[in-house]
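Yeah, one chain of the complex is gone here, protein chain that is, but the others are all in their spots.
== subunit A ==
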Amino acid sequence: MKPLSIGGHLGAGSVDIVAVVVLSAVAGAVLCGLALAAYRQRGTRAYLLIALALSALFARPLIALLSGFSVVSAPTHHFLEHALDTLFVVLVLGAVYYARTVEKRLDEEGQ
């Protein structure tokens, strides 16, 4: 069976994948900036973990660009993408776990 295939490799100079990666990098940077600002305002662990998780998400298009310029090999790119996915999930789970401390702090204030 022929595998499903759309788009192309960054290195091969296909325009659609370049556009998607660049858009992803820009949008990721904005989201990452918002999360860092939220962490700076609240300063708790849950907000830090969300900021780190979104940084991992932002790192994905950067790795793709490095792969496009042949700085990292295709298998390394592939491995790093999946590693970053895993890191993202773990960090979000961590944030969910530590969200509890936000509630606890409010309880202590007698709110």
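Note that contacts are C-beta pairs under 8 Å (C-beta built on N, C-alpha and C of every residue); 3 or more make two chains touch, one makes a residue touch a chain; residues count from 1.
Criterion: contacts and distances are computed from a predicted model.
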Choose one: "Diadenylate cyclase", "Transcriptional regulator", "NADH-quinone oxidoreductase subunit H" or "Mechanosensitive ion channel protein MscS". The correct choice is the protein name in UniProt for the chain not shown. "Transcriptional regulator"
Among A:Ala46, A:Leu65 or A:Leu80, single out the residue that touches the unshown chain. A:Ala46
Which subunit A residues touch the hidden chain? 30-31, 34-35, 37-38, 40-42, 46-47, 50, 95, 99, 102-103, 106, 109, 111
